[in-house]
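Notes for the one structure printed next.
Every protein chain except one is present and positioned as in the full complex.
Labels A, B and C are assigned to the chains in the order they are written; within every chain, residues are numbered from 1.
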Amino acid sequence: MIVVMSTTRTPEQQAAVITRIQDLGLRAQEISGVERSVIAVLGQVYPELKDELSTLDGVEEVLRVSKPYKLSSREVRPNDTVVELSHGVRIGGGRPVVMAGPCSIETEEQLWAAARGVKEAGAHILRGGAFKPRSSPYAFQGLGVPGLKLLRQCGDEFGMPVITELLSVRDVAAVAEYSDILQIGARNMQNFVLLEEAGKTGKPVLLKRALSGTIEEWLLASEYILNQGNPNVILCERGIRTFETATRNTLDLNAIALVKRLSHLPVISDPSHGTGKWYLVRPMAMASIAVGADGLIIEVHPNPDQALSDGAQSLTPANFAELMREGSALAASIGRPFADVPVAVA
Amino acid sequence: MIVVMSTTRTPEQQAAVITRIQDLGLRAQEISGVERSVIAVLGQVYPELKDELSTLDGVEEVLRVSKPYKLSSREVRPNDTVVELSHGVRIGGGRPVVMAGPCSIETEEQLWAAARGVKEAGAHILRGGAFKPRSSPYAFQGLGVPGLKLLRQCGDEFGMPVITELLSVRDVAAVAEYSDILQIGARNMQNFVLLEEAGKTGKPVLLKRALSGTIEEWLLASEYILNQGNPNVILCERGIRTFETATRNTLDLNAIALVKRLSHLPVISDPSHGTGKWYLVRPMAMASIAVGADGLIIEVHPNPDQALSDGAQSLTPANFAELMREGSALAASIGRPFADVPVAVA
Amino acid sequence: MIVVMSTTRTPEQQAAVITRIQDLGLRAQEISGVERSVIAVLGQVYPELKDELSTLDGVEEVLRVSKPYKLSSREVRPNDTVVELSHGVRIGGGRPVVMAGPCSIETEEQLWAAARGVKEAGAHILRGGAFKPRSSPYAFQGLGVPGLKLLRQCGDEFGMPVITELLSVRDVAAVAEYSDILQIGARNMQNFVLLEEAGKTGKPVLLKRALSGTIEEWLLASEYILNQGNPNVILCERGIRTFETATRNTLDLNAIALVKRLSHLPVISDPSHGTGKWYLVRPMAMASIAVGADGLIIEVHPNPDQALSDGAQSLTPANFAELMREGSALAASIGRPFADVPVAVA
Partner (left out) sequence: MIVVMSTTRTPEQQAAVITRIQDLGLRAQEISGVERSVIAVLGQVYPELKDELSTLDGVEEVLRVSKPYKLSSREVRPNDTVVELSHGVRIGGGRPVVMAGPCSIETEEQLWAAARGVKEAGAHILRGGAFKPRSSPYAFQGLGVPGLKLLRQCGDEFGMPVITELLSVRDVAAVAEYSDILQIGARNMQNFVLLEEAGKTGKPVLLKRALSGTIEEWLLASEYILNQGNPNVILCERGIRTFETATRNTLDLNAIALVKRLSHLPVISDPSHGTGKWYLVRPMAMASIAVGADGLIIEVHPNPDQALSDGAQSLTPANFAELMREGSALAASIGRPFADVPVAVA
């Protein structure tokens, strides 16, 4: 940690800062520049120290030198994490996977139609929401546990691992019972109690980036899960909130490229939420593969114009099939072919 | 709802949109402009309809005309909501109140020292965190239930209602037992399960705006509480996330002025989190009063440079007393004097 | 245009709005919904009308139905614009081009070394800055006209059209004399006088999106050029400003995908400024091609660690050559191969 002193600081203030550092059992090293003098703090510093030192008289600013995240860092673990699922599906390590299915599970017919479409097109994992976070309390909130059961049954029938969103600590057991992957949505990225409880299940957790989550906060949030001894974390970029309103969100592919460098965790891309418009899903999915994402998660609905949620960003099975054809060709051309498709048991 | 048709739409597409609207039991009214034709949808529309219609062929865009929030709207209830607390403290209706105390409850000594300082300076309500949401799992996480008990005891001793943050549905009963107001933090503004559970307690709920929460989303979030039959919602602006990094957040006073117009709910301002720098707290507190806020919430610590959280934005009791002197003079001068201070029972 | 009336509006207020619309020679059509009544304005509306009507008593909001941009819209001109340059280079229409070279022209040696590198790697157009916009007045400001002459000479020698930034109306003649394309930087996207003067030269103009420019504002800015009778406009996405600081900017590929749909103008991508980090340039260049960009503009410096500007985001010639190998393979695999490389005359 580097303490930058004000140009108007007195020798007494400088001495007091040094004393404070030493009282904490740390070492202080003074460095006098042309314009400013700074004090380097050496030893086992802790995050709160930044705030503590910045309030002392004569201090201009305190700069952090170490990264605050540890377990998710590639400096700590250089090799890619690979998350193993049923049916031989693996996430991370070079070959992208595709998760697809409806935003909300609405009926058995709807779910089966979507599953059949995505399975035939080559998707690896079936997605579907049973607990839906909705901005408005007056909107469709999902089928709940009956939806979970449908999803499990459908995944088994089509031979696909399944993923669904976990909204609350009170549903951890139910979601962990029925789903192969627990999805933490963007609104809950910093719902730390939920992260810990999800981590404790030992099940793979897909952690979406918050609408206003910095990359650093996102990696720190992943540590709440990793810290429970659960290494199976998958990150998911799903668009950030910016000033631009022509797209629902701004899918941030820069973040995917950077996180692949900073962290060993797999990172997948969600162009459906990232753009909010079905006609932008295919081009942004292609770009996601090209930038190095470990997979995609795509909303597919047999009848988007009748969807109970997110219809505007859902693909028809036919459009999804086209995305898969183009996407797998692109993936192969850059030496990162799509992962093998699990063979259906049914 | 207004459906804007593409300039390249065909008559068949236009007819199909109208049929769809009518099939839903709604009326469609065609309006042909110079450049575009639009279709007004009349009847009891629902939020999902926007997405549904926007995916139909030939549709350019769907515009909402009604506001999605209802119970929180001043159109529905023109008069200010006033939240009544113990010790005769009331929030809303014209006279600002001040909530103050430490970010985290650390020790009995620390809490009592802070409480004594803020009470003497004229604060109305005692704040203090027992469950702390921290970006890093390696930071101080709060004392938990023992902290709640200390807070209750301290509030009773100094004759002040107390407020503390509720982080998880599993702590609802405990927090509701010990605290007069349940605070929902910015990271949980869209933790809808938590909002509903907090609402069910019937206790006053202070709902902070999310870092990237729009005003519309904030009011919709309040409806998750109001919808439980709990009218005692207090809104709190605490700074939004923007590109500017010279301040920790950007306290958005525009939002306070606008929400006072759109909604009947009281709105208070949190200049401590809003700016992140103790020396900006006083000027932004003054501005908050001038803009029409119904109160302030301020972090005060007997020794900010030793605080376990948020030291950089905490005031000393002396600085807080100065803020109260200047703030109450300002409030009086604009005809909105601070609320009367409850008389301590001890 | 749609005028949304307040739920508390009086019949007199409604009548006054209608009278006002009719007084302007427009038609007003009333539509009464369940919650609100709206008034459609029919006829040749103008942009200012929105502001005018929104101040009338009883008006809640005024919604625009038509798009404010015209000449740049694909609705007006469905086919892709193709900009023709010397040496047979064409921008737009399907085959991506690559512009590359140093951020600033520093010396003859530096420029020739960069040009040789990018030419050998297959770049189509040579870039280099002579007038540099710098946040600080104390930073290197470019060589000015002598830099322009070097660029012209170098482009001629290596058989490449050249592009350079135009900073001020006073330099229009000089830049138009020496450069094949006039680049308008992000900071000048809404320097409307500069746009008009650049447009009048009839030369191709590359218009970068502002750091906080919406897609709509960007297209409107292009109309200041197009409106001078100059159809040769190339759009360039170069990263927007968001809350994320781990990358210098957030390169917004969503915008490229959307603008390709909204407009017939070619759109290229600038991953160098878009990310600010040389090691993110290659992945984001790949993603840009995959998303459908009409080209790339890349900073290449023979010695990035000695560059007088933007060294951190500049590629070495070796790294650029790798980008070109991978990029052209990707472009070919998606059926949009890089444009043919002009044969050097020297």
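Everything that follows uses one rule, which is that a contact is a pair of C-beta atoms (placed from the backbone, for glycine too) under 8 Å apart; a residue touches a chain by one contact, two chains touch by 3 or more.
The model shown is predicted, which means the values in this text are computed figures rather than measured ones.
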Pick out which of B:V83, B:M189 or B:I289 touches the chain that's been left out of the picture. B:I289
Residue among C:Q14, C:T164, C:S263 or C:S309 touching the omitted chain: C:S309
Touching the missing chain, which residues of subunit B? 212, 214-216, 240, 242-247, 250-255, 257-258, 261, 274-275, 277, 279-280, 283-284, 286-292, 326, 329-330, 333-334
Tell me where the left-out chain touches subunit C, residue by residue. 20, 46-48, 50-56, 68-70, 133-140, 167-170, 187-188, 190-194, 210-212, 217, 220-221, 223-224, 227, 241, 278, 304-312, 314
Mind pulling the subunit A residues that touch the left-out chain? 2, 4, 6-8, 29, 31-36, 38, 40, 42-45, 63, 65-66, 75, 212, 241-243, 245
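Note that in this section only the chains that are shown with their structure count from here on.
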Examine where the copies subunit A and subunit B touch and state whether the two sides share over half of their residue numbers (same) or under half (different). same
Of all other chains, the one whose Cα centre sits farthest from subunit A: C
Junction residues of subunit A, two or more chains touched: 212
